[in-house]
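Showing just some of the chains, left in place.
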């Protein structure tokens, strides 16, 4: 079991500490579940109640925060230091380098140094895998795929032919990279003819892709996920989509063909985006938004079809009044009719 | 082919029968598709028409139902007896016990009695699998996973390190248990730093998990699916979610991080639930509901954002009147202006 004094953690992460620096930290937990020996973190006044009651031995708090019941680490970004501390205490499971004897690795593939390839992996002809990659058991990598260095690919992932995967990419179980785009031409008899999907998928460095997510290859050219973008589980990304750097796509987002998305965007769960749409930089879309048209930079949107979040909130605050409004208008109408009658009589 | 007289079925399932108890039942079918020899079941007056026309040889009907055209079994819960009869006639395909020679089972794993492990399964170090489990071919079970007894895991399932799976659990093809939660800290330069996902997933007894569903491990602690809960296909369950006993999640439901759900809840297809929300017991959410806040026990909700089902129905009955309402209000406005003018003239 790992052990650090609070003052040692302060030194490692270049933070100030307050209170007893000799307190021994042996683990990490949430405020609510922490017990003696744990360090926790506090970020938002929303959780003040848990801070006051926590059994943690120390807490990471924001620089400006006042709290002296327990020893604290002070950090500009407490969650960031929390992540670092977790990294310090926690050793993720990763298989050791080496190619499992049961793996089927083409003699025409180029495998880097210190690569781990698990049991029953299929590695096709002309595949290139960079140094220090980890391929868990039961992965299928079609021919001509290129994978950078330090990339991790979990069990039961498919990577289709010619896909290009960067460095330090993580692909979770069951994800599919490079499946055919959904493209057909309708013929006169009502049948559909498949349009060959001749392009590829490019996944840049430090992208993370969730479990059972599917990213289709381009019809012609490339479907691109740019550097640092994080994609959750069960997300659908269609052919020829481009997603800018450092974007975040929550679970079950769906993006239709040829849509282009700027950098640093954030999409809530189950957001859907129509095809051939251009979405600007730093756009935020609330969960379940249905995006049907281009969206300018820095927009915050919601609704189906999407609209500005403020307009949307106004609408949804009003909707429960609609029933009474209809009655009220009927009521006003009859009052007006009465008034008109009276006024006629007055004439 | 199996054969039972109606009176024999009545005895096996402890039901009363009416009409000819000697009629021979050789199969089970819906009212609509039943033919001679089949037994069917009738539950809801909605299907009365099919009951009247069915070619079944016998029907399972509710205790209070009157129907004498055909021999009947009488049951408090006809659908339950129907399920029992189906079980009697139908033998599901399950492979026989034994470890396929091609499977890669760690010598450090503990495998119970009468376990079936199919071709090309990967079973990591320190995995424990209880008696009578069935692991179909091509399953990946990471190290330190614990699986109870009589659990069935279908092909192409991934179970990530340290997951704990109970007894009599069924996991359908392509499901992913224990993938990393979707947790990052945003740094000042706009990049995201991954928060290590150090927790696990716990699946309690008699849970069923649909095809291509993904259940993420906790950041710290446990993501928990409690006893008897049934989860359909393509469902997304994020880190640190807890779902109470005997809940039902239909296809493509998505639940964001740290949300807690009470027991005996029912979620329709494509329902989405925000993070850090508390949902009470016996809550029902209509398909496509977007749940954004805590929901008290026994609520029946719908809409995006969610609202009480009655309010929602009222709103959606009113919406088509909105266009005419706007015209009507314009009309009333001009009438009022006229009245005001007239009244001024009268002054």
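Note that the chains are named A and B in the order they appear, and that numbering of residues resets to 1 at the start of each chain.
Quick note on the criterion: a residue touches a chain if its C-beta (ideal position, glycine included) is under 8 Å from a C-beta of that chain, and two chains touch if they have at least 3 such contacts.
In this text, all values refer to a predicted model and were calculated from it rather than measured experimentally.
S.K.: How many copies make up the whole complex, given 2 shown?
M.R.: Assembly-level count of identical protein chains is 3.
Operating definition for what follows: only the chains that are shown with their structure count from here on.
S.K.: Chain A to chain B: how many Å between their CA centres?
M.R.: From the centre of chain A to the centre of chain B is 25 Å.
S.K.: Which of the residues in chain A end up touching chain B in this complex?
M.R.: 28-30, 33, 77, 79-80, 82-83, 86-87, 89-90, 92-93, 100, 102, 118-120, 136-138, 154-156, 170, 172-174, 206, 208, 210-212, 228, 230, 232-234, 245-246, 248, 250-252, 263-264, 269-270, 287-288, 304, 316, 319-320, 322-323, 325-326, 329, 332-333, 336, 339-340, 343, 346
S.K.: Which of the residues in chain B come into contact with chain A in the complex?
M.R.: Chain B reaches chain A through residues 102, 104, 120, 122, 138, 140, 142-144, 156-158, 160-162, 174, 176, 179-180, 182, 184-185, 187-188, 190-196, 198, 212-214, 216, 220-221, 234, 236, 238, 252, 254, 256, 270, 272, 274, 290, 292, 304-305, 307, 311, 314-315, 317-319, 321-322, 325, 328-329, 332, 335-336, 339, 342-343, 346.
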